[in-house]
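A single protein chain has been removed from this complex, and every other one stays in its place.
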Amino acid sequence: MPPRLIESLSTTTELAEIFSDESVLQAMLDFEAALARAEARVGLVPRALAEVIMRAADAPAFDYAAIARETLRAGTPGIPVSKALTQRVRSMNAEAADFVHWGATSQDVADTAMVLLLKRAHPVITDDLARVERSLRKLSDEHKNTVMLGRTLMQAAPPITFGLKVAGWLGAIHRSGEGFDSAFEDVLILQFGGASGTLASLGERGLEVAQALAEELGLACPDAPWHAHRDRFASLLSACGVLTGALGKMAQDISLLMQSEVAEVAEPGDPGRGGSSTMPHKKNPIGCVLTLAAAARVPGLVAAFLTGMIQEHERAAGGWQAEWPIVASVIQSTGLAASSMAEVAERLSVDAERMRANIAATRGVVFAERAMMLLAPKLGREGAHKILEEAVQKSIAEKRHLTEILASMPAITKHLDAKILVDLEEPEKYLGSAEAFRAHLLSTASGTPHK
Amino acid sequence: MPPRLIESLSTTTELAEIFSDESVLQAMLDFEAALARAEARVGLVPRALAEVIMRAADAPAFDYAAIARETLRAGTPGIPVSKALTQRVRSMNAEAADFVHWGATSQDVADTAMVLLLKRAHPVITDDLARVERSLRKLSDEHKNTVMLGRTLMQAAPPITFGLKVAGWLGAIHRSGEGFDSAFEDVLILQFGGASGTLASLGERGLEVAQALAEELGLACPDAPWHAHRDRFASLLSACGVLTGALGKMAQDISLLMQSEVAEVAEPGDPGRGGSSTMPHKKNPIGCVLTLAAAARVPGLVAAFLTGMIQEHERAAGGWQAEWPIVASVIQSTGLAASSMAEVAERLSVDAERMRANIAATRGVVFAERAMMLLAPKLGREGAHKILEEAVQKSIAEKRHLTEILASMPAITKHLDAKILVDLEEPEKYLGSAEAFRAHLLSTASGTPHK
Amino acid sequence: MPPRLIESLSTTTELAEIFSDESVLQAMLDFEAALARAEARVGLVPRALAEVIMRAADAPAFDYAAIARETLRAGTPGIPVSKALTQRVRSMNAEAADFVHWGATSQDVADTAMVLLLKRAHPVITDDLARVERSLRKLSDEHKNTVMLGRTLMQAAPPITFGLKVAGWLGAIHRSGEGFDSAFEDVLILQFGGASGTLASLGERGLEVAQALAEELGLACPDAPWHAHRDRFASLLSACGVLTGALGKMAQDISLLMQSEVAEVAEPGDPGRGGSSTMPHKKNPIGCVLTLAAAARVPGLVAAFLTGMIQEHERAAGGWQAEWPIVASVIQSTGLAASSMAEVAERLSVDAERMRANIAATRGVVFAERAMMLLAPKLGREGAHKILEEAVQKSIAEKRHLTEILASMPAITKHLDAKILVDLEEPEKYLGSAEAFRAHLLSTASGTPHK
Partner (left out) sequence: MPPRLIESLSTTTELAEIFSDESVLQAMLDFEAALARAEARVGLVPRALAEVIMRAADAPAFDYAAIARETLRAGTPGIPVSKALTQRVRSMNAEAADFVHWGATSQDVADTAMVLLLKRAHPVITDDLARVERSLRKLSDEHKNTVMLGRTLMQAAPPITFGLKVAGWLGAIHRSGEGFDSAFEDVLILQFGGASGTLASLGERGLEVAQALAEELGLACPDAPWHAHRDRFASLLSACGVLTGALGKMAQDISLLMQSEVAEVAEPGDPGRGGSSTMPHKKNPIGCVLTLAAAARVPGLVAAFLTGMIQEHERAAGGWQAEWPIVASVIQSTGLAASSMAEVAERLSVDAERMRANIAATRGVVFAERAMMLLAPKLGREGAHKILEEAVQKSIAEKRHLTEILASMPAITKHLDAKILVDLEEPEKYLGSAEAFRAHLLSTASGTPHK
């Protein structure tokens, strides 16, 4: 089941499937089936009847449209689902019907179902993050000596290496990915509290059933139900916000480097990918664009979720009901960003010559700081700064290289041996600790799930 | 086509249909068909070939899933749609295929399609707003003399009338609805600019085609293409944010008044509506809850859209591609809020006796201000305030009525004729300009589309 | 009073002054003074005593720090202000003290004070918007024939004129400015409702006092108090969000055009403006940067305000108390964006030669669409598209001009007179309706306050 057209630029097909009707309904039915099984295990429900419920809990047998319609009237998907399941069970075995949904409340069904969906989504996204990290590590190593312009406020600045730039992306994505993983771990827990969150209708057996239910579902059993405490979901969505931001920063840099006038890197340009309906020459930064679109959407969704945390008493009147589409959108957007950047990172083409040429095109003015450091011991920093300002302006006005200008200024030549400036514009000579930083970043980012 | 389960608490069925695959695709095909027709009118396309295109532009004939999949690769829905249409046209008439999408770019298709969807959504929401306004007006008139507690910071305050409270909701919804309508009018315009927004490929004929195309689609023709200027959409979404906020404020008040301990009003409680899977006694404020959920979601989506306004040059790399799901979510949430509050407003039951009883239960302390105003001419305001503080504390501590306490205080009785306090706790005597304000609000809110 | 350091990149000095302690306190005192005067006019307060209150209402005489501290305890600035004023009045005339704040509640003071501050801020921002519009109009006219690359998804596209680009900015800013002005008009109204919004403590005289008070303050008198209905503020802030987005789009374009590799325009580079502490050659896009920073901050603040609209009953417990810093930040950010872009627009330097050179640097591939339109009548659109794709790839691979490549392709030369392609790469020949659109945009944007 592919994404709907209206959201076809905001999810991968795989994640769209996870939040499809069949998948969502099946997750709710899985809760009900596991509940029956758990209650059979502890002796609350006859095993044979539990098996009827388990057999009945098969999504394709249900009318999705009817359930969606009734959900709007009921104010929760849990009620129409347990009602429909009860009917189906009754048609199979009337006695069994009495044991459907035993001890649970509708929010238990909906919350745990969402957790089950998240459990499926997690490795999908993690796999793509691992692809991103692997490729960036490789790219960084390959280009540890590839010099390029630094750019601050989008203006040319002293050089860096492309390897360092890539390592910077890697570092941020890795750190954000760790936060993402850790938030995911916290969120993969059962919600099971009954009407008021005390499991009162199960009497003394509540904890026992909860424990068995968590085991059946492969989820952790929390210290207590969390129906009105949404901090774990909020942390997950926030972590998605941070991660999407880190992926978006990489996408922004690449899309800027792909500009026709810069042309230092390029996304793969397969047929059908990033073309134009009217312009045969276009090679668009599609992966970056989808990631930037995700990064534009997610922060507002995070805010919406945080806002909704203010939930009333033992079940919210509004905040809770707002959650599902927010969670689904954030997860799908995050996953799309990870998948898009994986494809970009794996197949990015890099034009090292153009990078060097773009440095050269500044005619050395990006080395003015270097010249200043070289001249300062002789002229004092202020004196050096003043001369450099003059020289830079001349370089720009006369379109001549800074080295040449400096070599022609008496204030320079009378004080110094011109040899000191001879390699002024060699980028490799002015990289400072770039390689050390790059190595540190790669080292920090290794040895973890996303390696 | 009902909403998907994952969003079944965030849209009406009618609005879900408008943003369904068939509807979205048909809107894009309508653009292409109208373009062919317009170009035939001005003589650029042979009429017979245009008719082939028009016949081919029928959504159910297309493979939605394939288009959604290719959209992700292309980075825009416009490309796969015009490609699929071209193929279908070619199978009908090879010559006609050359004229599909003539002079347009993919964003023209997508943007105008969204405008066409909005055009369908507008009256749906407006009708529900009109229902809200009509019912609130009626409710306000019926309860112009129904006294109830004012409540500030959720604490009891001097009385108001329920009619005034309702008129306040009406006023805010009406004003917001006017902004909503006005933003909608601005947004219902053609987007048609070609590759760079100059219609260059149509040579001298661009304006003529644009005008004809706008007429064919029943849209206004803007002064210029607006592919990278999204202020009109942004204004519409902002207006939805304000409107949802105004509806949400009404929902919040009603849900608070419906609390078991307050019990002054109630939503209709039909079978299947707002029940509980475990608690037969529950009558939940479902309409309010859905509205509050919408109001929790929309502000973040508005922020996401505003963020996306920062679009690069002649077509954005990210901001534009983020828009569709945001627009659809905001419109559907707004429509659901309007529809939910229409149902609530039309069928709200009001317990005027309980309202009066809740005033009485404060034992007159909410009339302390009134007492102060009555005593101030004799005792000075400060003196009066001091006595009242003492009296109020006594009233609360001894659970006796404020009037009784005051009548027993020598500081009062020696200065004044006790008769002045005899009707102290009659709410009707302390309503100030409530009725005038109510009448003004109703008058302002009349004579407009949402009456 | 300049901005504080922590917010020195997010406000102009002039707007910081409006939200300074003295200004905020004076606005609250102005309310109290006008209330006394209005109540004297209608005979509720002896004129001589009202004059004492008016004389006492002078901000510098108060202890701002003490008021700020007590505000936190009281939960509203209105209480400590009216208390401090009462004390000061009492020290001047004990009898007058009893008439301070007569009939008002603390929210009346705070809300109307904010309205008074907004009234001062409005013309400040409007003046800067007028500067922006004036300069853009001039710039657009000057460059109506200056050709430059169109750029879509940040890739080179068929040419436009710089005049059209500027007119696009103007159009969006003008439209957003109209929404901004209109929202401002709606918001400049008195809030005066007393404890529960009925003016009960003024008995029959409420409306009369309200009317007189509005006149004293130079504000409109609303149909009813709006203490818990914040739609007018919400509309204003939303309009600021849209306007900041429109200014931000212009800033984004300019900052991209200022990139070292593009170098088509430049912000003024006065001493101290946009330099670097380490790089003498830097000329940073400071005005754009400040505007983009504003545009990054405002959408979230708009969301926060919309969220806060869900206010409980007759005075909110949270939503209202969140408003002041949000309103001040949004207004200051919007004003800074307007002021920054005014300076940029007035003094932007434009390098028309570089613009043309950047077109030429694409070696004609941006004219592929044009070639396709020229060839289509002979080869069919599909045939033409296929040939062009081949030619474009050759042009890029061999670094030769598209015209040259095409002239060497037998598939072309055997079908056509090469003359048809001779001016293929002349930008002026492929501008379509650019000038017409530009003229329309300027015409729409004329005849209004921001002309």
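Per-chain numbering from 1; labels A, B and C assigned in written order.
One rule holds for everything that comes next: a contact is a pair of C-beta atoms (placed from the backbone, for glycine too) under 8 Å apart; a residue touches a chain by one contact, two chains touch by 3 or more.
None of these values were measured; they are calculated from a predicted model.
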Open item on the list: Tell me which of A:23, A:284 or A:307 is the one touching the absent chain.
Closed with: A:307
Open item on the list: Touch as defined at the start, partner being the missing chain; which of A:258, A:292, A:387 or A:421 qualifies?
Closed with: A:292
- [ ] Specify the residue from the set C:168, C:300, C:335 or C:432 that touches the hidden chain.
- [x] C:300
Task: Among A:2, A:80 or A:241, the residue in touch with the chain that has been omitted - done: A:241
TODO: Tell me which residue among A:18, A:57, A:97 or A:328 touches the hidden chain in the full complex.
DONE: A:97
Task: Hidden-chain contact residue, picked from the options A:16, A:79, A:157 or A:290 - done: A:157
Task: Residues in chain B touching the chain absent from view - done: 149, 151-158, 255-256, 258-262, 274, 276, 278-285, 289, 299-300, 303-304, 307, 358, 361-362, 365-366, 368-369, 372, 385, 388-389, 392, 396
Task: For chain A, residues in touch with the removed chain - done: 75, 97-99, 150-154, 157-160, 164-165, 167-168, 171-172, 175-176, 179, 186, 194-203, 206-207, 210, 223-226, 228-232, 234-235, 238-239, 241-242, 244-246, 248-249, 251-253, 256, 292, 295-296, 298-300, 302-307, 309-317, 369-370, 373, 376, 380-382, 430-434, 436-438, 440-441, 443-444
- [ ] Pick out the residues on chain C that sit against the missing chain.
- [x] 1-10, 12-13, 19-21, 24-25, 64-65, 67-79, 82-83, 101, 104-106, 194-195, 201, 251, 255, 272-279, 284-286, 288-305, 307-308, 317-322, 324-326, 328-329
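Heads up, the rule we're going with is that only the chains that are shown with their structure count from here on.
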Open item on the list: Between chain A and chain B, what distance separates the C-alpha centroids? Give it in angstrom.
Closed with: 31
Open item on the list: Measuring centre to centre with CA averages, how many angstrom lie between chain B and chain C?
Closed with: 24
Open item on the list: Give the residues of chain A touching no fewer than two other chains, as numbers and ranges.
Closed with: 255, 274, 276, 278-279, 284-285, 289, 299-300, 303-304, 307
